[in-house]
Each structure stands twice: as C-alpha cells, then as structure tokens.
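Starting off with a structure, shown below.
Heads up, one of the protein chains got dropped from this complex, but the rest are sitting where they should.
Then we have subunit A:
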C-alpha cells in the first residue's frame, strides 16, 4: 500500500505535448479512476506512473519516494493491460507464477500466492489452460491474478473491461470493487466509461486533452461540476445545455431567459458577481431534473421527436440543433413522438456556465 503523488507531470512525444502538468494526490488505499474521452492521455499518465513511459517534466512519488529515475520493475506496482498481455505460451498457472519464479521467490511462497489469487478470482479450474483456451472474462481474471500475486503497492488498470460484453462488464466491475475492499491496496483505474468511473471510484480524475479538469468524489462531480465539460461527461444520458441570456441581475442572483423558449425565466442565486445583463450564458439541466409542469421554477414546452422506453424510465428526445433536449420521465410509457410536453426546471437543479464553458457559481 502506498500513496501516489503526481506533481506538475508533463509528457511530450517529440515536441507534441500530451499531458500538460497534472497534479494528482492519491491517498493510500484509495480507488481513483482516470476518466476522459479517447486520446486525452489517460493511458499515458498510467504508463508514466508504471515507469513504462518517461516523464518529460514534473515528479511522480510512490509511497513518499520520488520515482522519476526508478526502473519500472522496482516501483512495486502491478498493471493490468487493456489487451491483458498474458504470456501466450504459458499455462494460467505459469502466467501467474512467472514473475516470482524468475526472481527466485521461494517455491512454497509462490505456490501459496498463486493459490490464493486463483481462489480470489475463481480460476482454480483453469490453471492448466493456455490463454488461447480462455474466454475474454477468464483472461481478464488471469491478468488481474498476475497482478495480485505480485502483492504490489499499487494496482494500475488500463481499461480492463473494455473488451468484455455488457453483462460481463457489470459482473467484473463488482469483482474489482470487491477485490479493492479485500486487498485494501491503492488502485488507479483508467476508463472512458463514466458508469465504471461512478460505480468504482472513491475519487474521479476527469481529463480532457491532457489537462486535469476536476478531481472529486463521484457524487461531488455529479452535483457540482467545475465546468461544462465535466458536467457533460459525468452522468448518463448527458446533461442538457440550453442557450440563455442574462436579463436581470440583483445582489447575489441573476435572472436568465432561455433563448429558445421565450418567456422561460429562471432566477439563479449566485455567490460570485453575476454576469452583466445581456450576457450570453448556458443553462445545464440533467435529463433526470425535469419536473412535471408547474412543479418547478419555470415551465418549458417541447415537442417530442422520439421516445425510448426502457421500462423503469423513458427518455424523450425533443427539439433539434442547439435546442435538443433529453428528458427523463418516469411513468410515461404512453408518450409517443409528436406529443407536446411541458416540463418544469428548478433553479437549484440547474447549473449556469459562461460561453467558454466555465461554471458560474
């Protein structure tokens, strides 16, 4: 178990910056998820922590010790690769024990660790098979098992579930969560799936194009995103963003009117200086934060294009262009496309952003 600290970590490939000064503090035993769209530098960050990639600038410390110049092998970390990276010519048992055997670990201890990992991951039956003879989920378990036998200070996972089908993904997610509780070891987990991030993480690090956008507990990011990107990335379906204009300001509050819904006005309490009257802003409302007509602070009328009925909830897709809205409705199975629908917005469930995407609090 060890804490991991990244201080102003920069990564450049050639002259091309990929990570631009990341500052992340990960406590001992914490489960931290790096999340962000494809190409934002998640894997690169993870590989720098592992020591598989050099650091262009900044400092990485594991367990309080700066490891910039420490070889990957000596960092006391284990990594589970997206492709699993099992040794194809070895049986499951050999895959698990390979590292220990090569380092002259005493045989009884190796056997004990392999047995324990096999039990934890329920792969006892597969010990004499080759990776080729395993299903994706089983390979995944072996890859995790290989990390477990190392008894590492820190576990790194790079999108370990992305090759699995939806059902198996949920199941493995639960198992990884259980594993974290059982081992209590620091885990850093990379994914671009916000559901995985929300369900697994103690804290989430949201990345975008090599910048850390926000770090926080899953529900803090959901309730109180720092900017429009985080607001849009966390939560499914995505938050709705509606263009609005400031029509009136008072001390500690601003009234905005939705551009596409004339007359729909909302007064939003603010801690900071409100923007000037006439300023363009963006109002963010999550699909699940639309209420029945009259039960909020203002009503808007929309025309439903498509309705998806998932059973417990339905999603109504309304409008088009910059006015497209996704509205979650419970108990509205009859709703069909073409219907007119009036929903309410509450000021305390709506977020205000400036046109650059920064949050106006």
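Assume a residue touches a chain if its C-beta (ideal position, glycine included) is under 8 Å from a C-beta of that chain, and two chains touch if they have at least 3 such contacts; residues count from 1.
The rule is short, and it goes like this: contacts and distances are computed from a predicted model.
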Should one name the undisplayed chain from "(2Fe-2S)-binding protein", "Sugar ABC transporter permease", "Cytochrome c oxidase subunit 2" or "FAD-dependent oxidoreductase" using UniProt, the answer is "Sugar ABC transporter permease"
Of A:8, A:23, A:83 or A:355, which residue touches the hidden chain?
-> A:83
For the full complex, which residue in A:146, A:173 or A:228 touches the chain that was left out?
-> A:146
Sole contact to the chain not displayed, among A:4, A:18 or A:50 | A:50
State which residues belonging to subunit A touch the missing partner chain.
-> 50, 52, 72-74, 77-79, 81, 83, 85-89, 98-99, 102-103, 146, 150
